[in-house]
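Only a single protein chain was left out; the remaining protein chains are all shown in position.
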Amino acid sequence: MSTAAIRVLLFATLRQQAGRSTVELILDEPASVAGCWERLCEQIPALASMKDTVRPALNRDYVPWEALAQPGDELAFIPPVSGGRR
Amino acid sequence: MSTAAIRVLLFATLRQQAGRSTVELILDEPASVAGCWERLCEQIPALASMKDTVRPALNRDYVPWEALAQPGDELAFIPPVSGGRR
Amino acid sequence: MPAVVVGPQEIDLEAMRRMVDLRGMGAVATFVGVVRDPDEGVEVSHLDYEAYTEMAVSEITAIVGEATARQGVGEVLVQHRTGRVGRGVASVAVVASAAHRHQALDACTYVIDELKRRAPIWKVGG
Partner (left out) sequence: MPAVVVGPQEIDLEAMRRMVDLRGMGAVATFVGVVRDPDEGVEVSHLDYEAYTEMAVSEITAIVGEATARQGVGEVLVQHRTGRVGRGVASVAVVASAAHRHQALDACTYVIDELKRRAPIWKVGG
């Protein structure tokens, strides 16, 4: 399983900070979404300060930070959405 | 002033009950809208039972029953409007 | 076309929306009332609407004035048909623009509610 990867998608401010729109994380075993974020920030330290503003989404659904990511999963950290004034 | 008239417009259920859409009321002097209604019902007794369902409008504005109608005014008694469920 | 129309002509919602000035506006809400078929299980082929036209225009114009006095609201246009309207066809339309979305939606709700309460327009039996 050493080549099993998780695809991390970066959008909007995260994409702009990272200068790219996808990152592959190689996992030896399933890891929490929070653990994946830490691994991501090791590769792209500029993202570290943004954790409190993003919501994790696993396979296109919002999930809690404790959710387990499996190899082959699609992971994204959703920056604040357009929302705006009501 | 004996020929001074008030035009009363009848709509919807009132028009259907009365079988006509306008009635002229001849006033000797200004009369309350409530008084005009009584005069109207003397001419068209079929309307008498409908007083509680209608709202008076004088010159195209809702008015209280005590409002004074002058010769030359346009008077209507507005049956319940379409309203319906919200 | 004036901001308030009461009469037999068909409703062209696209034309109404094109009329609305969008400068400074971020939202447009629209309400359309259509002749419902079936209505509570009963088949309806059409409805006939009767109006005290001059007063309906004046009352709806007042309602539009109340709505556009609200914060953020831009323009409000209203049309209500009279005469025969077939099933599934629009009998009334309200278009409201505003800076923000709830202002537009609330204006639309206010206008259609007040219209239904105050405008002298009736559904009449065949």
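As written, the chains take the letters A, B and C, and residue 1 is the first residue of each chain.
Throughout what follows, a residue touches a chain if its C-beta (ideal position, glycine included) is under 8 Å from a C-beta of that chain, and two chains touch if they have at least 3 such contacts.
These figures come from a predicted structure and were not determined experimentally.
Contact with the omitted chain, checked across C:Ala3, C:Ala27, C:Ile63 or C:Ile121, is made by C:Ala27. When the missing chain is restored to the complex, the residue among A:Ala4, A:Cys41 or A:Ile78 that touches it is A:Ile78.
Where chain C meets the omitted chain, the residues involved are 13-14, 17, 22-39, 88, 99, 101-102, 104-105, 108-109, 112-113, 116.
The set of chain A residues touching the chain not shown comprises 9, 11-13, 15-16, 57, 60-62, 76, 78-79, 81-84, 86.
The rule we apply is simple: only the chains that are shown with their structure count from here on.
Centroids of chain A and chain C (each the mean of its C-alpha atoms) stand 47 Å apart. With centres set at the average Cα position, the gap from chain A to chain B is 72 Å. Centre-to-centre spacing of chain B and chain C amounts to 27 Å, using the average Cα coordinate of each chain.
Of all residues in chain C, none touches two or more other chains. Multi-chain contact residues of chain A (touching two or more other chains): none found.
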